[in-house]
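The structure under discussion is supplied below as C-alpha cells; questions concerning it will follow.
One protein chain omitted, others in place.
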Amino acid sequence: MRDIAVLDHLPILQVAVPLLAAPLCVLIGHRGFSRGITVLVAAGMFLISLLLAGQVYPDGSLHYLLGGWPAPWGIEYRVDMLTVAILLTINLVNLIASMFSISRSDRKFNRRGSTAFYASWLLCVAGLNGMVVTNDAFNVFVFLEISSLSTYVLISCGRDPKSLLAAYRYLIMGAVGATFILLSIGLLYMQAGTLNITDLSVRIADQGASRTMIMALVFFVVGIAIKCGIMPFHDWLPNAYCYAPNTVTALLSGTATKVAIYVLLRFMHDLFSVGYSLGEMPIDLILLACAIAGMLIAPLIALRESSLKRMFAWPSVAQISYVIVGVCLGTEQGVAAALLHVFNHSVVKVMVFIAVGILIARTGTDRIKHLGSVAHTHRLASYVILFGGLGLIGIPGTVGFVSKWVLINAAVEQGSWWLSIPILLGSLTSVSYIWRIVEILWAKPADLDLDRTRSPITVAEWLPLVAIALVTLWFGLNASLSMELAALAASSLAGG
Amino acid sequence: MADAVPGLFNYWVAVALFTAGLLIVLDSRNMVKKLVGLNVFQSAVFLLFITLGKIEGGRAPILAEGVEPYSNPLPHVLILTAIVVGVATTAVGLALVSRIRDAYGTVHEDEIHDKPHIEPEIMP
Partner (left out) sequence: MSLFVPVFLPMLGALALVALRRHRPLRDAALVAVGVLNLLVLTIILLDRGGGEVQVLAEIIPGLSLAFHVEPLGLVFAMTSGVLWPLTSIYAISYLRAGNDPHQTRFHALFCVAIGSAMGIALAENLFTLFLFYETLTFSTWPLVTHSRTREAVLAGRIYLGVLLLTSLMFLLFAIVLVGNFGESLSFTPGGVLGDVSPGLSALLLVLFTFGIGKTAIMPFHRWLPNAMVAPAPVSALLHAVAVVKAGVFTILKVCVYIFGFDLMNDIGLRDALIWIAALTILLASAIAMRQDDIKARLAYSTVSQLSYIVLGALMANSYALVGSAMHITMHAFGKITLFFCAGAIMVFSGRKYVSEMDGLGRSMPWTFGAFLVASLSIAGLPPSGGLWSKWYLALGALELDQVALLAVLMISSLLNVYYLVSIPVRAFFLPARAGEAGPLENRPAMVIPLVVTAAVSFLLFFAAGELQHLLAGLTREVAS
C-alpha cells in the first residue's frame, strides 16, 4: 500500500520536489547533474500535475493538511480543477523550457555559476507551484517571494550587463508589489482573524464591507497588477524579458504572469467574492480600462522596437489584457475564457521565445534590422515564429483564435458586446508588428553572412520546440480538451 | 476624534514610514538608497502587523495558569518570516547593485543612462 501513500501526498510533493532538488544542485555542484535533475524534476512535476488532475477530475477537490493540523490553524493546501488547470499549464511550460535550458549556454558564467543557475530555476518553479496549491493567504506571499527572488537571479544571468539593471528594476517593482500584497493580507487578517482563504471568504462575507476591506482590496489589486504586468504597471516586463537568458525568457513568459493571474482570480472571485470586488467596488472598470489600453497600445510600441526579444515581450502585456477582460466579466464563461487564454498564450509564448532563442543563438544578434532573409537559412525557427505570430494575432485555426472567440462570446453573453471592438482592434494592431518581422525575415535582403550563421540544430533545441509546436497546433484545431478543463476550472471557482 | 492621534499612534507611525519609504524608492536615483527605502517601506508593514497582535495589558502567550489576557502570537511568527524574506530581498538587491557597479562603475541610475548605448556587435 506504499504507493497509495505517495499518491495521498501529491499536493505537497508538487512543491517539495523542486524545493529539495535545488540545494542538491548546489551541493553536488556538477553541471551535468544539475541539468539532468532540472529536466527530470520538471518531468516529474508535470506527471504529478497529471496525477492530481486525475484525482480531482471532473469536479472534486483535495484538501491537504500540512503536518496534520486542521484547516484554520494549520496550513492547508487545496487542489481543485482551477488549481489543476494552472498547474498543468505552468508545469508543461516548465518541462519544455527546462529541456531547452540544457541546449546551449547563452549565459556568461562558469561551471559553479551554472549549478546555481539551475538551483534558482528549481526554486523559481517551486515558488510558482506553491502559490498555486496553497490555500493560505500568507503562504501565497512567501511563495511569491521565493519565486520572485529566484526570478531576479535568473534574469541577471543574461549576457548583456543590462540584464543586471533589468533584474534590479524588477526587484524594486516586485518588492513593492509584494509588500502591497503583504499589507493587504495583514489588513485581511486584521478584519477577519484568519489566513485560510476559504475561511477568510466565509468570514468576510459575514462581516460585510468596511474601510479595512476596501484598503485590503486596493492594495491587493495594485500589488498583483505589478506582478501580472498589466498596462500601467508593466514597466519591468519588457526589459526583464529582453535581457534575461533566452531559456529564462521562455520560462517566465509562460509561467510568472500566469500564476499572478491565478492569484488574482483566487482573491477577487473567491476571497473577496465577485459581488464585492466587481459589484460594490469598481475594480472591473479600472482593470478594464487598463486592459483596453494594454491591448491597443502594447502592439504599437512593439512595432517600434529594435530588438526581437523585446518586441515579443510586448505581446505579453497585450495578451494579459485579454485575460483581464475575461476575469473582469465576472461570469463563469468569462473566467473560462480567461483561463483558456492563459493556457493558449503560455504555449504560444514559450514556443515563440524558444524559436527566438534559437535564432539569436545562431545569428548572434537580436537587432531586428540585422535579421533580413534569415528565414531562408533558419527555416524551422522562422516558421515557428510565423506560426506563433499568427497565434498571437488570432488567425482562425490557431490557439489565439479559439480563446479570443470564446472571450468575445463570453463578453457578448454578459451584455458587454462593445468589448469585442477593442478585442478585434487589438488583433488587428498585432498584425502590424508580426508582419514587420515576417517581411524582414523573409523578404528583406540579407545583412549578415548567412552561411556563417549556419550550424546544426541540436536535439535539446528542436525537441522542445517541435513538441510545443505540436501541442499548440493540436489545441488550435481541437480545443475540446482545453475548453472542457477551462470550463470545469471556472465552475470550481464559482462553486467555491 | 481627540484621541485619534495618540490612540492610534501605532498606525500613524506605520503610515509615516510607509509613505517615506515609498517616496525614497520612487524618488531616489541611487540604487543603494532605493534599497534602503524599500527596507523602510517594508518595516512599516511589519510594524502594522505586529501591533495587530498586541492587546493592552496582554502578556506573552504561555500556556499556563493566570496568563490571561495574552497577545496573539501569530502576527509575530508571520512577521518573522516576512523579515527573513525582506532580508533575502535586500541581499539579492545588494548583490545586483554590486555587480552593476562592476559592470558600469557607478550605482547612480542617471550616470548609467548617460553612458552611450552600445549595441552588441554582431558575433560570427
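Note that the chains take the letters A and B in the order they are written out, and that residue 1 is the start of every chain.
The working rule: a residue touches a chain if its C-beta (ideal position, glycine included) is under 8 Å from a C-beta of that chain, and two chains touch if they have at least 3 such contacts.
Source: prediction; values computed, not measured.
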| item | value |
| --- | --- |
| Touch partners, limited to displayed chains, of the chain removed from view | A |
| Full-complex contact with the absent chain, from A:V26, A:A116, A:L300 or A:V412 | A:V412 |
| Options A:D8, A:D59 or A:E439, residue touching the unrepresented chain | A:E439 |
| Touch list for chain A against the chain that is not drawn | 390, 393-397, 402, 405-406, 408-409, 412-413, 417, 420-421, 424-425, 427-428, 431, 435, 439, 442-443, 445, 476-480, 483 |
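By definition in this document, only the chains that are shown with their structure count from here on.
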| item | value |
| --- | --- |
| Centroid distance [mean C-alpha coordinates] between chain B and chain A, Å | 27 |
| Residues of chain B touching chain A in the complex | 22, 25, 31, 34-35, 38, 41-42, 45, 48-49, 52, 74-75, 78, 81-82, 85, 88-89, 92-93, 96-97, 99-100, 103-104, 112, 119-120, 122-124 |
| Sites on chain A touched by chain B in the complex | 138, 141-142, 145, 149, 152-153, 156, 159-161, 164-165, 167-168, 171-172, 175-176, 179, 182-183, 186, 189-190, 195, 363-365, 367, 370, 448, 452 |
